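And now, chain A:
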Amino acid sequence: MFEDGWGLSLIVFLPVVGAGAVLLIPRAQEQAQKLTALLFAGASFALSVFLAIGFDYGVAGFQANTAADTTWIGAINSHYHIGVDGISLPLLVLSTLMTLLSIVYSWNHWPEPENPKAFLVLILVLATGMAGTFVALDLILFFVFFEVVLLPMYFMIGIWGDKNKVKLPVVERVVEMRIYASLKFFLFTLFGSAFMLLGFLALYFRSGDGAAQRTFDIVELSMRSDLFTGVFAFWVFAALFLGFAVKVPMFPFHTWLPDAHTAAPTVGSVLLAAILLKLGTYGFVRIALPILPNEAEEWAWFIGVLAVIGIIYASLACLAQTDMKRLIAFSSVGHMGFVMLGIATLTDIGINAAIIGMVAHGAITGMLFFVVGSMSHRYHTRDMARLGGNQKLMPIMGGIFGFVAMASLGLPGLAGFWGEFMALLASWQPAAALSTDLFRTLMVIGAVGTVLTAGYMLWMLQRVNFGEPPEEWSSHELHDVDKWEMAAWVPLLAGILVLGVFPRLVFGATNDAVIEMIEAGWRFVGG
Partner candidate 1 sequence: MLINQFLLLGAALFSLGVYGVLTRKNAVLVLLSVELMLAAVNINLVAFDRYFVDTEAAGQVFALFVITVAAAEVGIGLAIVLLIFRVRKSANVDEFDLMKL
Partner candidate 2 sequence: MIGTPIFDVFSTLLAGVNHASRFNDGGALAAGAWMIPVVPMVMAFLIVFFGKRSPWKGWVMATGTMLFVAIYGMALFLMNLVEGITYQGSVWLSDVGTTAFGVLNVEWGWMVDGLSIMMYFLVGVVGVLIFWYARGYMEDDVRYTWFFASFTLFAGGMLVLVSAPNLIQLIVGWELVGVSSYLLIGHYWEEHQNSSAAIKAFMTNKVADVGLFVGAIIIGVSVGSFRFSEILGVVEGESGDSTLAKYAFWAGLAIFIGAMGKSAQFPLHVWLPDAMAGPTPVSALMHAATMVTAGVYLIGRLFPFYMNDLFASDVRTVIIIVGAATLLLAGLLALVQDDIKRVLAYSTLSQLGYMTAAMGAGAYTAGLFHLFTHGFFKALLFLGAGSIIHAVHSNNMSDMGGLRKYMPRTFWTFLIGSFALAGIFPLAGFWSKDEILASIQYDASHGGGAVASTVLVVAIIGAFVTALYMTRTVYLTFFGKYKGDAHPHESPKTMTLPMVGLTIGAVGLGALNIPGITTWFTDSLAARFVAPGDHHATSIEWVLAIIGTAAALAGIALGYRLWHRDAAIQRDRDTFRIPVLYPLLENKYYIDDFYMGNIIRPVRGPLARAVDWFNSHIIDSVVNGAGYLARGLGKTVYLFDQRGIDGVINVSGFAASFAGGMLRLFQTGRVQHYAIMIFAGTVFLVVGLIIF
């Protein structure tokens, strides 16, 4: 069923079909809506698992793809070309899993204003966008999916977001958090993707003479990488860089993230952290590097420096936060910095590190947002100064929180370690064309970043989990983790542990594909 792309298409489009089905169910029948959404998301996840099991790990190319001549928009030679390889497979499975878990978690955790139907529809639409981006092999298709993701998230933040008012510094305006954050998120990403689209178009027009020769096909373009040289390549890479860097987000394009995360409802934050950020890094690995390998070498130092600045900068910013969610949001910037550092080395180890880093960050930070969301649901505050003794009030919740925080600070034996350690490892010996001295310096600074990471995570744990509960809470009856939360979290917790002990689950898929990509990209450069 996966041979001709049908299975993959099902994985991608089942959720949106589910969204349609949920729309048809009258609003009063909440249970039916939830079950329908669960069914479709579950089917999508199950299919992706089957895909992973049936995947041929010994082959580097794309699998389960559609036939190459499935014309979509004939006039511009755009095809409905989708497929997975080792690089996208782990991310695809992660995205379908996170969708499923989000729905499970939502079962009785609806954000205000309560409207399960609309919320479920948005999650499902989002799921299609996310999965689609990871499998699209046509630039236009990629762009469409990339943008499809925006809208549901915009509504999620804008409708179910934080209703507190904040005063913006310097410009001195009072805005409602959700409105501000959703707009910022939307506009920032759109700003980036506008440039990205320009880059795509430029690639298209340079890809051949005459309409018949031109193509949007990623695989095809990667093979024609020697067509893109000089100033042209520079500007195209710059455009793609902007598009992806905003989404990652890299310093200094990261400021939408803390606001969006802080304002978003729990499930929104989870999906944002777990999947949406990966679209940017995935874009680098899937599009920017293979199509413009030479230009990537020119830009690598810049990306590496920004990544490391991001690591240190975000960690320091974390230390100044009082809001748990905001702290975790900033920590995402730091962790994605490690991912970008791995990519910037342009080595197979670095890119492998980046991918396992993405998966690990997806599971860990997604999990952190789940826990923090549940905690703020109970405490009605995320202000760490008011919390304390959580371990005593909710032992299981506190234990899970501690475990995930440990995973987040890169504890060996848990998933987060591999991405960080191998990114640093790759920086010691980056690709031949890159400056070894620079990247070695980056490695040491990045390693110092791990200290700061540990610092803010432990500090957060101390403030939230440890100590005697403040009087405010000691009389409250607080429910510990409920069964729906458990159901949503246990797979992630197990995944974090298993991935840490057995990283081959990811490396087994990615390694061959990454090596193939590196060899194809730099074969003519002598790197």
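Inclusion criterion for the candidates: all candidates are chains of the complex that A comes from, given by their letters.
Just so it is clear, contacts are C-beta pairs under 8 Å (C-beta built on N, C-alpha and C of every residue); 3 or more make two chains touch, one makes a residue touch a chain; residues count from 1.
All values reported here derive from a predicted model rather than from experimental measurement.
*Asks:* Judged by that same contact rule, which candidate in 1 or 2 sits against chain A in the complex?
*Replies:* Selected candidate: 2.
*Asks:* Which of the residues in chain A come into contact with candidate 2 in the complex?
*Replies:* 52-58, 168-171, 173, 183-184, 187-188, 252, 254-256, 258, 313, 316-321, 347-350, 352-353, 389, 391-392, 406, 411-413, 417, 421-422, 424-426, 428-431, 443-444, 447-448, 450-452, 454-455, 458-459, 462, 465-468, 502-505, 507-509, 511, 514-515, 518-519
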